[in-house]
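Here the complex is missing a single protein chain, while all its other protein chains stay put.
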Amino acid sequence: MQDAMIDQVLAEVMKRVGNGAAAAPASSIPADLTQLTEFVGAGMGDTQGIVIANLDPQVHEILGFDPKYRSIGVIGGRTGAGPQLMAADEAIKATNTEIIMIEMPRDTKGGAGHGNLIVFGAEDVSDARRAVEVTLQTLPKYFGDVYGNDQGYTENQYSARASKVLNKAFGVPEGKAFGLILGAPAVIGMLMVDAAVKAADVEVLGCGTPKKNTSFSNEVFIWVTGDSGAVRQAVIAGREVGNKLLSAWGQEPKSAGTPYI
Amino acid sequence: MQDAMIDQVLAEVMKRVGNGAAAAPASSIPADLTQLTEFVGAGMGDTQGIVIANLDPQVHEILGFDPKYRSIGVIGGRTGAGPQLMAADEAIKATNTEIIMIEMPRDTKGGAGHGNLIVFGAEDVSDARRAVEVTLQTLPKYFGDVYGNDQGYTENQYSARASKVLNKAFGVPEGKAFGLILGAPAVIGMLMVDAAVKAADVEVLGCGTPKKNTSFSNEVFIWVTGDSGAVRQAVIAGREVGNKLLSAWGQEPKSAGTPYI
Partner (left out) sequence: MQDAMIDQVLAEVMKRVGNGAAAAPASSIPADLTQLTEFVGAGMGDTQGIVIANLDPQVHEILGFDPKYRSIGVIGGRTGAGPQLMAADEAIKATNTEIIMIEMPRDTKGGAGHGNLIVFGAEDVSDARRAVEVTLQTLPKYFGDVYGNDQGYTENQYSARASKVLNKAFGVPEGKAFGLILGAPAVIGMLMVDAAVKAADVEVLGCGTPKKNTSFSNEVFIWVTGDSGAVRQAVIAGREVGNKLLSAWGQEPKSAGTPYI
């Protein structure tokens, strides 16, 4: 009985201060928000998607957007960079949009990593809206191989065919396989990337460390390409060893969704 | 009864881990602190103000301060940049001081934004002390149009006449109107800035994004000038739409004080 209460309080507290991975229940969306035509939806990682049909020319100019993209779709959240990028990469395959901004704040609500800001440019508002919708629909899948506990997390992503978002964010050639092997805190990632490249014949395209290719996040990661089977194998090898190390503090890391790799 | 207990625990927890906007009650200041002549006061946002009558020349040199400012007043806090800058701008109008350092750490205690470090230089210690006192007294006002919930916040600031602090921090000409339209996470800010520039004829002076003019905060914002009525109108338009978007996660954003705009 006391325990039940403590659990209840804890759940509430962790929700308020925690990683915010829960999607807003549709029923809780306030009435005046549904009247805001720019709002598209909210999702995991305290992520939200909006669309602006006719972006003001002053905003185009100050943010350096090409004026030909009259409409923009925007994805932004507190927690996660990989999941949102992977989902946006799906969205760009399905729509007539371009990716015109990718920025990664240092965030995760007190966690070790990034939040995200991703902007789609389109000539037609329906394209921009569709890109945001597809991103939000696809987002839960890419939280599936994010495993976390109170000390850190591993993030593992895999795509058989990278599209324009992954190309812009990571320089992976379009149409090639893509794998992300990432651990936080950084010490976890260090073992993961070594295990990954030893496990399969993959090409390392780049790396992130607290000072390199991150916004001072507490992460080490690599992204790789190559034969799609090899890339998948490398990601899995990194994930296995990373989740073991994470458990060293006494708590089993848990998937934030349903693993897909 | 159970609910009351849960609320009580939650209040305590949020106070300890939360945004720390509460001022320290005067009665709780320890005796040996009141004997520390450098301490001036504490305020919202875990902010504190101190004064150093004769700064050591080695500190002048290492921090690059002009030696003619023998005395410095220092404002620093965990949460907030805009409120402290606005309050310091009031203080500099009222005192014979100069602003010699403004730096914005990535902080807010796990939140999406900045903390602050602001240094006044003065030839006379009484001027430095007065600047710190005025800043602390004025600070609560400028938390009034900061609206937050567990996912993010909007920050809205307005001044009919910018002084030296806003000039140094944002490049707004002294004596001109100043407006700040800011949303966190960044996706919120994106809609706010578009709504603001559409609502009134204002001149955009600059912008902040996770990678530009911030310390990797999860924010998008612009600052504007122009006719004071127009500036005020732009700020209000941004605030309205930002607070609606924030509510999408199911929780109404609340003012951290009493709105003044």
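Residue numbering begins at 1 within each chain, and the chains themselves are lettered A and B in the order written.
One rule holds in what follows: a residue touches a chain if its C-beta (ideal position, glycine included) is under 8 Å from a C-beta of that chain, and two chains touch if they have at least 3 such contacts.
All values reported here derive from a predicted model rather than from experimental measurement.
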- Task: Touching the absent chain in the whole complex: find that residue among A:P57, A:G206 or A:G229.
- Result: A:G206
- Message: So one chain is hidden, and I want to know which residue out of A:A131, A:I188 or A:A256 touches that hidden chain in the complete assembly.
- Response: A:I188
- Message: Out of A:R78, A:R106 or A:R130, which residue would touch the omitted chain in the full complex?
- Response: A:R106
- Task: Write down which of B:I75, B:C207, B:A234 or B:A248 is the residue touching the left-out chain.
- Result: B:I75
- Message: Considering the whole complex, not just the chains shown, which residues of subunit A touch the missing one?
- Response: 2, 5-6, 9-10, 13-14, 17-18, 106, 109-112, 150-152, 185-188, 190-191, 193-194, 197-198, 204, 206-207, 209-211, 214-220, 222, 241, 244-245, 247-250, 252
- Positions on subunit B contacted by the hidden chain, ascending: 5, 8-9, 12-13, 16-17, 20, 24-25, 28-30, 32-33, 36, 38-39, 42, 46-50, 52, 55-56, 58-59, 62-63, 72, 74-78, 103-107, 109-110, 115, 117, 119, 215-216
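Everything below uses one rule, namely that only the chains that are shown with their structure count from here on.
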- Note on the structure: For the pair subunit A and subunit B, the C-alpha centroid-to-centroid distance in angstrom is 30
